[in-house]
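What follows is a single structure, written as structure tokens, with notes after it.
Removed: one protein chain of the complex. Kept in place: all other protein chains.
A, B, C, D and E label the chains in the order they appear, each numbered from 1.
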Amino acid sequence: MFDLVMAKYNFWIYIVLMMIGFYAMIAKNNLIKKIVGINIFQTAIILFYISISFKRGATLPILTESDMHGHTTIEIAQYLNPLPHVLMLTAIVVMVATLGVALAIAILIYRKYHTLEEDEILKEAK
Amino acid sequence: MTIAFDIVLQVFILICAIAAITVRDLLSSVMILGAYSFFMCLMWAQMGAVDVAFTEASVSAGIGTILFIAALMKTTRRSRD
Amino acid sequence: MKILGLIVTMVTGALLMYGTADMPDWGDPNSPANSRISPRYIEKTEIETATPNIVTSILADYRGYDTLGETTVIFTAGVSCILLLRRRRKG
Amino acid sequence: MMLTDQAPALIVVIPLMCALLTPIIGLVKKELCHIWVLFALALSTAFAVSVLLAVISHGPVHYYMGGWMPPWGIEYVIDHLNALMLVLVTGTALVVAFYSPKSIERELPDKLTYFYTVFLLQVTGFLGIVITGDVFNLYVFLEVASLAGYALIAAGEEGAPLASFRYLILGTIGACFYLIGAGYLYIVTGSLNMADLAAALPELYHSKVILVAFAFFMVGIALKMALFPLHMWLPDAYTKAPSVASALIAPLMTKIAVYIMLRIMFTVFRPSFSFEILPVSTIMVVTGIAAILVGAVMALAQIDFKRMLCYIIVAEVGYMVGGIGLANETAIKGAILHVLNDVVMTLGLFAVAGIITYVKKSHNLSDFQGAFKKMPFTMAAFTVIGLSVIGVPPTCGFFSKWYLIQGSVIAGNWYFVAALLFSSLINIVLFFRILEIGYYDQGDHGNQEKGAGRKFTEAPVSMLVPALFIAVLIILIGFYNQPIILGIIQHSVPTL
Amino acid sequence: MEVTLLIQATDDAFQVMEKAKMQAVGILDTATRLTSETRTIQERKLKAIFKGAHESQSGFLNFVATFAILIIFWAVLSGKFDAFHMTLGILCSLVIAWLSHDLLFANVRIGDIRVIVQRFLIYIPWHLYQIFLSNFHVAYLALSPRMPIQPEIIRFKTKLESDISWVAFANSITLTPGTVTVDIEGNEFVVHALSKKVADDLNAGEMEDRIAHIFMEADHIYIQDVLDVSRIFSALK
Partner (left out) sequence: MNGFAEMIIKTEDIIVKTIARILIPFIQLFSLYVIMHGHYSPGGGFQGGVIMGASLVLLFLTHGYEESKERMSEKAAILFSSTGVLIYSGIGLLCLLLLGNYLDYGRLSLILNVDLAHARSLGILGVEIGVGFAVMAVMFSIFLDISTGGIEPGEEKKNEKASTR
């Protein structure tokens, strides 16, 4: 049981984080809070991917001098899995792009209704 | 040692995440989100994803927070929840 | 709304937790994710791209098309902000 | 020779590079933007058609980005389904681009350059989604398309930003769910390439991770395609968007989500897994029926023409999802044919809505008053499209419905048959109501403005030609549905 | 004989002295003239600084100095000295120097930079010593049971002139424990001090004098004159 918890508790924490963001996205009333929720949610997903790439006893995915020039075979277990890192670089950029567009739309909404609370906006829009 | 560090970091991250969505003042919320991003990037650096941590530090904790604050100054920092 | 949101969140979280049961352990060097495709990148990056930072070589070369898409995303965001907010230029 | 080899890359890259050049051209001369967009899309369409022909004659085309072999690099796989979607996307975009200038000049006069830039980026995103054979690459282009979509919708009339914001929240949730699904697949297989995943997955089919991944893929895509319980964002967003944007996004976004669903269900996973291990089939049929009923009933309650069309889209999504869920060859064939038909029909309907908006500056049903007299060509096109949505035989809408009904009879699912027939009935009411308004009702102020009432206020030619073209196309697809099914759709149905 | 010799010698001596006197007067005249010239130049410079019209002077020198500093910074960062990377470094430094050479030296007088650096290096140990001292003071304040803290806000007009010296002064104040620069309003510093002693130390003005000395303000005209005159005399010798 203890082993199971030790092996998996990291994943559970990521899921809790994701769900905090998810809850903010769907249940919060304030538009900026929703955007904060997006950020938390996506960051937690990125954390999940990064933890996929983790290997015990491995170092950064940057080749050392000896591996570069010596013609010895490269020890794969020595380096972290670089692929999720690459994917997550992309995801971070997507995150900031979404943030920019979302804030622009929020400003547009505020310009029109002078409030950021969703229910007030809906009341006013009717 | 590293496990202790991990747990402390994770607790910080959880606290920051919960605080960011419960604080009423939006400016504080955004600031806490910046702190959350920064702890997150520490955690990634600790897992060896230096590239991603670097990007997060510059993008999310840097430009992202600035964009948030700029938008808040253009709108309002009050919130009901 | 809040109660509904909480319920949806709980269900989603429970589903995700259920999925973790069959996952490889955290930090396992022999998990499929770490042993199926990524070894080739680590082995060949020096020979094929002369770039010791494996992340860079994958980012810009092996999966360079993803990065093109990513740059397009950023560009889209910039143009979108201009489209939505800018009221400066007339005509 | 070389150019046809490189065509798959060029289909996506040409709209992308042209989108990058559009702001520069806009700085020089604004009026050139429209021609530039037309040029880009025409070129892209030509390449798409050439790829479709190549696929029909030689079978699936593979293209390796950067020359790297598939599991390591990114691969384009173009089979029959892909190629059909490519032609649909580029063709729709071309028609909309041809149709756009007058409408944009009236609705967004000072934002022309950036509107066209985002327009092209949107098309790029759609093409990138459709053409790729890599799970993560699909996510990236999904985000390109989504972001461009949010921006285009938010640029619309009053209330559009709020609609767009809600779309953004739900769309981001959808994309994030997709990303979680991809992550769950990656952690147990270590691969991102669709073909590679398909090879690696069967031995893991009893893993819980795979089940969760599948569920998240499905929910994420359902959010993007506005499947019934998750359709709340769609009506507002598409109603309030600028008419050109809704004419581009409304036909394509939901259908592309259906395409992604087909890819995930039949390419990444085996059909046997998708249908047998989980009660997916039942869920899909039930939600499909619910979507059809809700869409039809809600459409009946609307007084806004565009909003009514949006609920029709919700119902049409129900057709396709239900058709896929029936899990037999005929029904899936019908669903895919319906994707094709629905793109054309929705495009036509939103084109008509755009014309009405252009002429009357609003889009309520009452704006059709006396339309037959004032704009006979528009109404002729509208009648043909309406008949097709109802499902009257010579038009294309009939054939896809026919296949769907046949499929559900084979599956023994009479509820779905009933839902289809009910929806057709409602559509008859919907469209004949509009035709009645247009034909008989001369309007309240006919007395006051007798001179003006008689005047012939047809839409400009650049908007009219696409509408008529679509009407003709609907009949053509109706006549040639057999070759299309035998030549293209037949090959994209998985063996069950 | 001896008398005539003596008279002659005296005459010679007088003549020599006359010549020497003439020469000395000439030299002094020249020196005064040169000095007044340099003084007018200096005053003009000063006026230019006060007016804020500083871009027109020595744009090229700024560029070169910025480039030199940046290339050193690059070398420290990069640590790769093969041709390819050095070319990249030179290109990058050129681009940045071209972009923002007017930022780094917005209103610092270029000719004095060596002296400033030299004096700044001398200033650092003194400042560290001050920090050390006031650390003890603050520790005493905090640890003594009565907590003899008398926080107060003090305001004083500064005699410093350029913004860089203001910034150096403000940061020196803030770095020293017990005092924090709250704001600069016009040329008035608003400083929060923790106790009477710290405030008195600040009001005594030693730190301000030293900062002024570093950036050659308040005393720079005099120093410049002395330097010029000594250069002229050595040239004449």
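We adopt the following convention: contacts are C-beta pairs under 8 Å (C-beta built on N, C-alpha and C of every residue); 3 or more make two chains touch, one makes a residue touch a chain.
A quick note: this is a predicted structure, and the numbers were derived from the prediction, not measured.
Peer 1: One chain is left out of this view; which of D:V13, D:M265 or D:V317 touches it in the full complex?
Peer 2: D:V13
Peer 1: Which of these, E:T10, E:S144, E:N171 or E:N203, touches the one chain of the complex that we don't see?
Peer 2: From the options E:T10, E:S144, E:N171 or E:N203, the contact with the absent chain belongs to E:N171.
Peer 1: Contacts of chain A with the missing chain: which residues?
Peer 2: 60, 62, 89, 93, 100, 103-104, 107, 111
Peer 1: State which residues belonging to chain E touch the missing partner chain.
Peer 2: Given the touch definition above, chain E has residues 66, 70, 73-74, 77-78, 80, 85, 88, 92-93, 95-97, 99-101, 103-104, 106, 163-164, 166-167, 170-171, 181, 184 touching the missing chain.
Peer 1: If the hidden chain were put back, which residues of chain B would touch it?
Peer 2: Residues touching the hidden chain, for chain B, are 50-51, 53-55, 58-59, 62-63, 66-67, 69-71, 73-74, 76.
Following the convention adopted for this analysis, only the chains that are shown with their structure count from here on.
Peer 1: Could you tell me the distance, in whole angstrom, between the mean C-alpha positions of chain A and chain B?
Peer 2: 11
Peer 1: Would you pick out the residues of chain D that each touch at least 2 other chains?
Peer 2: 136, 140, 143, 147, 150-151, 154, 161, 180, 186-187, 192
Peer 1: Show the residues in chain C shared as contacts by 2 or more other chains, in ascending order.
Peer 2: Where chain C meets two or more other chains at a single residue, that happens at 16, 20-21, 23, 31, 33-34, 37-38, 41, 53, 55, 63, 66, 69-70, 73, 76-77, 80, 84.
Peer 1: Quick one: which bits of chain C touch chain A in the complex? Just the residue numbers, please.
Peer 2: Touching chain A: residues 1-2, 4-6, 8-10, 12-13, 16-17, 20-21, 23, 25-29, 31, 33-34, 37-39, 41-43, 45-46, 52-55, 58-59, 63, 66-67, 69-70, 73-74, 76-78, 80-81, 84-85 of chain C.
Peer 1: Can you check the complex and tell me which residues of chain D touch chain A?
Peer 2: My answer: residues 136, 140, 143, 147, 150-151, 154, 158-159, 161-162, 164-165, 168-169, 172-173, 176, 179-180, 183, 186-187, 192.
Peer 1: Would you mind writing out the residues of chain A in touch with chain B in their complex?
Peer 2: Listed in rising order, the residues are 13, 16-17, 20-21, 23-24, 28-30, 32-33, 35-37, 39-40, 43, 46-47, 50-51, 53-54, 58-62, 80, 84-85, 88-89, 92-93, 95-96, 99-100, 103, 106-107, 110, 115-117.
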